[in-house]
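Submitted below is the structure of interest, expressed as structure tokens.
Left out: one protein chain. Kept in place: all the others.
Let's turn to subunit A:
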Amino acid sequence: MVDNHNITTIQNRLSELAKLPKMKANSSIMDVLNEHGFTRRDFMKWAGAMTALMALPASFAPMVAQAAELSDRLPVIWLHMAECTGCSESLLRSDAPTIDSLIFDYISLEYHETVMAASGWQAEENLEQAIQKYKGKYVLMVEGGIPDGDSAFYLTVGSKGTTGREHAIHASDNALAIFAIGTCSSFGGIQAAAPNPTNAKPLHKITNKPVINVPGCPPSEKNIVGNVLNFLLFGTLPALDVYNRPKWAYGLRIHDLCERRGRFDAGEFVQEFGDQGAKDGYCLYKVGCKGPYTFNNCSRERFNQHTSWPIQAGHGCIGCSEPDFWDQMGPFEVPLGDRLYHTVFDGLGADAISDKIGIGVLAITGVAVAAHALIATATKEKE
């Protein structure tokens, strides 16, 4: 339920945004769409889809549309820290429908090393000019973990040898809103996995400003774009969970809406990859699926425009949007409650906690298996 107060707040926010001077004359998203042959109807359909995606009531669709039309006022600076560029690649896949890529064109992407034409001194100039010109008005998106402390120099950018850490702080200090895109910048990611040889940190440990975490390795294109709209719509930070992840995207476990959930409840499990259960789409829990411990909307939104997602492709979830999942969720093809060995890290941290969860789930699984067997037997007897 959304009360009228919320709607009024949002409408006030939108009308405030509408009063701002446009950065580009006569170029709302709607104009751009018209140029590309998109009708108002196409646009509203898309806004409706995005509304549902953000778990908002359908009555919000017109406001989502309005928010999108206003998003041309948002300059975006995207920084690359210690990363693999997978999050940028994910952003480039955005197409839900095709107009997401137009938003990508349309927000003013002031600095993005993988896409921008300028190099060297000219690139650095773009960054500094954008920070000065749009001080307090740009959205900062950061991809990658950030080497810190004695090893901050393990990442430098630019002719002055500025550390990634300094870049991140400088850009954060002047940003309107900060999104940590991907698990690396949200939680440290792969480079921060034990023994973290570069002392890599998540962005929120580098800056004092609030950071919205958009984890996933990589996050789906929808989670990246949806967050920009969420910000525009509410004009403030979205509702967050304990790890500062927007609840609209990370409020449910993978397990909750999994297409194989029925198999889990029925006690039907893939015992090993390639077996008959795998061919029949049984639950992947026993080959290590971390869906029960992972909060993300993959089971709803999937990847690459709904083409697939790991569980559809027969592989368990590896828990990539959870903090420290590289250390806590591995081995990825073994159930958490059924570990055959301890890591070199002497089972510190993760093991103790996840074993308890895992054993709990296994116990439930055992009950489910028994129940399934009983039902099966009963059915047979009837025949």
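Quick note on the criterion: a contact is a pair of C-beta atoms (placed from the backbone, for glycine too) under 8 Å apart; a residue touches a chain by one contact, two chains touch by 3 or more; residues count from 1.
Here is the rule we use: contacts and distances are computed from a predicted model.
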{"item": "Listed names \"Peptide/nickel transport system substrate-binding protein\", \"[NiFe] hydrogenase, large subunit\", \"FAD-dependent oxidoreductase\" or \"Dihydroorotate dehydrogenase\", with the criterion being the UniProt name of the chain not displayed", "value": "\"[NiFe] hydrogenase, large subunit\""}
{"item": "Selected from A:E110, A:D148 or A:E322 as touching the chain missing from the view", "value": "A:E110"}
{"item": "Touch list for subunit A against the chain that is not drawn", "value": "23-25, 27, 35, 80, 82-90, 92-95, 98, 101, 105, 108-110, 112-126, 147, 150-151, 153-161, 164, 189-191, 193-198, 200, 217-218, 220, 272-274, 278-279, 281, 302-305, 307-315, 318, 326, 330-334, 341, 343-345"}
